[in-house]
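All protein chains but one are shown at their positions in the complex.
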Amino acid sequence: MEFHLNPSSGVATYQQLVQQVHQALQLGLLEPGDQLPTAQQVVASLAINPNTVLKAYRDLEREGLVRPRPGMGTFVVGRLPRTDPAAQTRFRKSMSAWLRSARAAGLSAEEIEAIYRTALRDCSQEEIA
Amino acid sequence: MTMAIEAFGVGRRYGRRWALTDCTLSIPAGRVVGLVGPNGAGKSTLLHLAVGLLEPSAGTISVLDQGARSGPSQLERIGFLAQDSPIYARLTVAQHVRMGQLLNRTWDAAFAASRIKNLGLDPSQRAGTMSGGQRAQLALTLAVAKRPELLVLDEPVAALDPLARREFLQTLMEIVAVEGVSVVLSSHLMADVERVCDYLVVLVAGRVALTGDVDELLALHHRLTGPRRDVARMPAHQLVIEQSHVDKQTTLIVRSQEPILDPVWNVTPVTLDDLALAYMRQARDSAGPSSNGLELAR
Partner (left out) sequence: MIRFAWLQSRTQTLVAAFVLAALAVVAAITGIQLSHLYATLVAHCHTGCDLATSQYLSHDQVMARALDLIAQAAPALIGLFWGAPLIAREIETGTYRLAWTQGVSRSRWVIIKLAVVGLASATLAGLLTLTITWWYGSVDKLTTTPYAVFDRRDITPVGYAVFAFAAGALLGTVIRRVLPAMAATLGAYVTARVGTALWIRPHLLSPIQTTLSLRGAGPTGQAHLGVGSQNGGAVTLFAQGDGPHNSWTLSSHLLDSAGRQPTTRQLAAFLHDYCPNFRGPGAPPPSGQGVVQVVGPDAGRPCLDQAAKAFHLLVTYQPADRYWTLQWLETGLFVALALVASAGCYWWATHRTS
């Protein structure tokens, strides 16, 4: 796989790398047994700090997704739980219904987005608390 | 822990003008450290002090746990790339490599040769006819081939075009990945610092305004937007670094160990750029007008 960076996202570089591996796993682009690019390769293509790459790989290792093999590289060993496609469809449908009713009530796209963000944050804070 | 650079109350005067005053900092080894700050903050002076080109007018500075001017064996432990990558215009690439070999006992000739080859530099070309990017790459090769424990780079990419800049940083990061060398680099290009550095030092008017691990710093700071509010009413553990107010809205950059739960705030992450700028402004404003005249001589 190949990494890319979005410098203006405000997301720390190592988190971007972690997220990209997650996405690749979710989309099936990476499977157990696949090798991740070496730190040197990532560094040479992105001009980023090697410690950042190592930090990202350590995070992935802690999640049980990858494992380094000394002298060989870092390999994918785990899968991300992929949610049931049927469940995904179900939630998208109910969300679409909610959106239509919000539109009908006169809410603009920005307002809808703000509501969604706030609700999402409230949810995650409840989890933390 | 080994310290790449450690300074205690270091000051440097040029004539009657202080380019650096009372600078105390510890930069750990094994990191890629970005030294940022406005022009005239004393970045070059600090780095020149570290590599022994300058002697401090006050205080002490040590590099890799040894006095900065403790002799040639200390110089071999440091690879220095000065601003604008000075090289001898009349000497060829091969003669520069020969120079490195003659002047450093620790010189790695095989490494230098393979670097020159990989860079596609013509060994018989005079350095004066090379492009800025090639110069910088040659100078970096000279600095690295002496197998230093610490690379000190003074504005290494400031004069380079975007492509050469990216290539230079790629080479630098590859070297860091393979050789495990510590790096301290000064720059006023925050985008580059954000990419390559994992440790940040913000220097303003000769003083350290902010220092720390980049990821930790990013996790510690938040941008808060919300209805207009008096900063004095913020909780004690939320340190306001920067504030701006318009009619009904307040935007803050806040330092806080704990997550910010107050629902009136819309909390977003800050970029390293925002962070460095906020601390530079804060340091400038708190230093008062007297420090505005503090300009660096070189």
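Chains here go by letter, A and B, matching the order in which they are written, and residues are numbered from 1 within each.
Here, contacts are C-beta pairs under 8 Å (C-beta built on N, C-alpha and C of every residue); 3 or more make two chains touch, one makes a residue touch a chain.
A quick note: this is a predicted structure, and the numbers were derived from the prediction, not measured.
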Chains still shown that are in contact with the chain withheld from the display: B
Of B:84, B:108, B:179 or B:273, the one touching the omitted chain in the full complex: B:84
Residue among B:26, B:62, B:95 or B:170 touching the omitted chain: B:95
Option touching the unshown chain, where B:17, B:105 or B:237 are the choices: B:105
Hidden partner chain, touching residue among B:48, B:115 or B:207: B:48
For subunit B, the residues touching the chain missing from this view: 48, 51-55, 71-73, 75-76, 78, 80, 82-84, 86-91, 95, 98-100, 102-106, 139, 142, 146
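The working rule: only the chains that are shown with their structure count from here on.
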Whole-Å gap between the CA centroids of subunit A and subunit B: 31
Complex interface listing, subunit A residues touching subunit B: 5, 7-8, 10-14, 39-40, 43-53, 55, 117, 121-122, 125, 128
Complex interface listing, subunit B residues touching subunit A: 31-32, 166, 169-170, 172-174, 176-178, 191, 194-198, 214-215, 218-219, 259, 261, 263, 266-271
